[in-house]
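Only one protein chain is missing; all other protein chains are in place.
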Amino acid sequence: MSAAPMLEVNGLTKRFGGLVAVKNLSFSISPGEILGLIGPNGSGKSTAMKSVMGVERPTAGSVKLDGIELSGLPSHRIARMGVGLVFQHSRPLARQTVLENIKVALLPDKLTRLFADKDVDARARAIAERVGLGGVIDRRPPTLAFADLRRLELAKAVARSPKLVLVDEPFAGLTASEVADFSNLIREFRDDGRAVLLVDHNVKSVSALVDRVLAMYLGEKIAEGRATEVMQNETVRRVYLGGALVSTARPEASFKDVTPALQVDNVGVLYGKAQALQDVSLHVHEGEFVSVVGLNGAGKTTLFNAISGLVPYSGAVKWAGRNLAGGTAAQIARDGIVQCPETRELFGDMTVRENLELGGNALSDAERGERLEWLFGLFPILKSRQPQLARTLSGGEQQMLAIARALMMKPKLLILDEPTLGLAPVILETLSKALDRLRETTKITVLLGEQNVTFALPHADRVYVLDHAKIVWEGPPDRFEAEAAANYL
Amino acid sequence: MLFWQILIDGFAISALYALGATGFTLIFGVSGVLNLSHGAIMVGAAVAAWAAAGEFGTGPYMGALIGILAGLVLAFATYFIAVRPIQRSRAIAESEKEIFILTATLLWGIIIQEAIAYLFTNNAKTVLPIVEGVTTVFGVRTPRNEYFTAVICWVAIGLLWFLVNRTRRGKSVMAASMNPRGVTLLGIELSSIYLTVWAIYGLLAGVAGILLGMFLGVSSYSVGPLTASAFSIVVLGGLGSVSGSLIAAYVVGYLETGTAYLISPAYRTIPALLLLVVVMYLRPQGLFGRR
Partner (left out) sequence: MPAFVSSRLFWIGALTVIVALVLPTYVSGYVLGLLTVAYYTAVFAMSWDLLFGFAGEVNFGPTFLIGVGAYTAGILDAHYSPGLSIWICIAAGALAAVVGGVILALPALRVSGPYFGLTTLVAVLMLQNFIVVAAGLTGGEIGLAVPDVISIDAKTNYWIALGFMLVSGAILFGLSRSAIGLILQASGQDKIQAGALGFNVTKHKLAAFVVSAFFSGLAGALMVFYMGTASVSTFVDVGVGVQIIIAAVLGGRRTVIGAAIGAIFLIGMGELLRPLGELATLIVSVIALLVILFFPDGFLGIIRGGAKA
């Protein structure tokens, strides 16, 4: 790492309307170095990567490659100057073979060259061999395994021998042995003297590979250094784990129902060819508060969407002993399993009041009025916001409205997916108190998905840890610190 | 005199345009479907009313009712034959469904149009008007039917507004146009919302078609221009924005009427098209589009 930096990013800022996605970010990468850029969803890491590639045009700041300014250039020019991007979601040409797909990346960007150079074929074959696609070179992408599709993306990105390789979530959806293969490939890039930028949700998945890590949160750099240092960093731990852990759990034996209200048995979900959830089993008793903790990308949202009938899955989901397969998502919601999703899904151009009333669409007028009053007690701020359009609310208020709207449905089981996502600490406090009151004053059953352990644990009676599409730990919250926290980050 | 003439004629025509375009834009807003058999459904309703009232002698009221029913039936047929099979198809990639639905609704429109031509010939048909006679306002002699058309259009639009803003069902339709997934999460079946919207659409298109048949007359040749005018109004107003289409309908209606009276009927549609081109280049989401 003695060489001068190859990529120098200085004061990079990207705004989308009023939202500042990346704020004054600076970093550099030297030739032969791997930098991990990490941060939870919405932290701005992907936007930062896209700004380097020119897919997004930076609002301010400079991006220099070997001293040449890239900022403001279109992405095809930046690619020509030696930057390659490995996309996470690929859409290869389905009717061409793997070889032809790689050849596309080697074609000249000229209209006058109808046919490719003769050496293109040999070069494409060499690249395929190198990334481990040699055996499937004549197959078409739809017939490939997921890992091979990712290899194809890798092959395309490095086809032109870029000096700088950007990799978006290198290991998402891969098995352990495939992760090892990919790590070796990425190390080879480094050994060739290329600079590599890995973008991922958390330090853990890239720690073995990176030379340095830069952690982002809410658009800003919060820590930089060696992987172990960053993992120990106070701010990083607070973002991922929150502060000190407290618990007021009720023992599982205190729930009297013999058959748990919700049973998830060996559920698996495939997104295309990526395994998003693998053999997941869990249960929730009536009246219980269960938290599923896991980093972004671990599969929490997928699990909840499977329970809500929003994605096809294998295995079984049983509600009050009855198999839910075959019902529509709306039917499941009417049966009492109500999800408040990470994306909130509010009706932006309707008022707060209208949003809430739609939540109570199945109730009689009297019941609805009662329910509204009760919710305004739980979230007083919403009462004063009634005539306001939902999209004009602040993030925290929108989250409260989303929870309140779900509660309007009188759920038997409330599924809360990442309620703390992108919210300031003050708001977390308010939300936390509302959940406490909910738990103390009603008999509601809750399944909470969280990355922020400090938010998830105090309310929980029981905790599951989800990691890489699998449940890796289950137990009461007071044992989490001792048994699971070390492996969490 | 000419001023009042333009004001009155323009108002009636614009009201008709507005009614025709409202259902069209509502469907786009809720399910993202641009229904290119729109003109055929309007003409189908008008011809059914004409045939019932005139050929089979049911009288104008019963004829109108049968016409509206025909509009409803045709709208559902469009949905079940040309739209839903494509939406649910696994053989067609998501990104290509748009062009498939456009092509299918277009073909379906041609099928309706040709069936009408085959059964009832290509001749222009004027639906037996419910209101007859002529009245003079501000020195302009206007058929009473013209006022009747404007009144019915606005009553229908008013009813739609009431339905969408004041009833539970209507509100869930509105909500679905903003966020379909949110509606599902609240336990409301999207499939039933779609049926509701196509029913509303069928009624509106039916009424608009019959009024058009009474006011200006229709033939199977009106199919294309009717679809095109609804299309331009909706684009001008902003795809999926109901209030936008209402305003755009008046802009287009008055531009056309004004041009026809002041310059020449031959130039009728040109200023509106020019406006459309300017809007497309400067503000492709339409004057009032949300996107």
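All chains are identified by letter, namely A and B, in their written order; residue positions are counted from 1 within each chain.
Methods note: a residue touches a chain if its C-beta (ideal position, glycine included) is under 8 Å from a C-beta of that chain, and two chains touch if they have at least 3 such contacts.
Note that this is a predicted model, so its numbers are computed, not measured.
Could you tell me which shown chains are touched by the chain that is not displayed?
Contacts of the omitted chain with visible chains: A, B.
Among the options A:E8, A:E100, A:D192 or A:E224, which residue touches the chain absent from this view?
Counting the whole complex, the residue in contact with the absent chain is A:E100.
Using the touch definition up top, pick the residue from B:L7, B:V73 or B:I92 that touches the left-out chain.
The single option touching the absent chain is B:I92.
Taking the full complex into account, find the residue in B:Y118, B:F138 or B:F162 that is in contact with the omitted chain.
That would be B:Y118, which touches the missing chain.
Quick one: which of A:R57, A:R80 or A:R322 touches the chain that's been left out?
The missing chain is touched by A:R80.
Touching residues of chain A against the unshown chain: what are they?
These residues touch the chain not displayed: 53-55, 74-76, 79-80, 84-85, 87, 90-93, 95-96, 100, 103-105, 107-109, 111, 113-116, 156-157, 159-160.
List the residues of chain B that touch the chain left out of this view.
Residues touching the hidden chain, for chain B, are 34, 81-82, 85-86, 89, 91-92, 96, 98-100, 102-104, 106-108, 110-111, 114-115, 117-118, 224, 228, 231-232, 235, 239, 266-267, 269-270, 273-274, 276-277, 280-281, 284-285.
Basically, only the chains that are shown with their structure count from here on.
Would you mind writing out the residues of chain B in touch with chain A in their complex?
168, 171-172, 174-175, 178-179, 181-191, 290
Provide the residue numbers of chain A that touch chain B in the complex, in ascending order.
So the residues of chain A touching chain B come out as 308, 310, 328-331, 333-334, 338-341, 345-350, 354, 357-359, 361-362, 405-406, 409.
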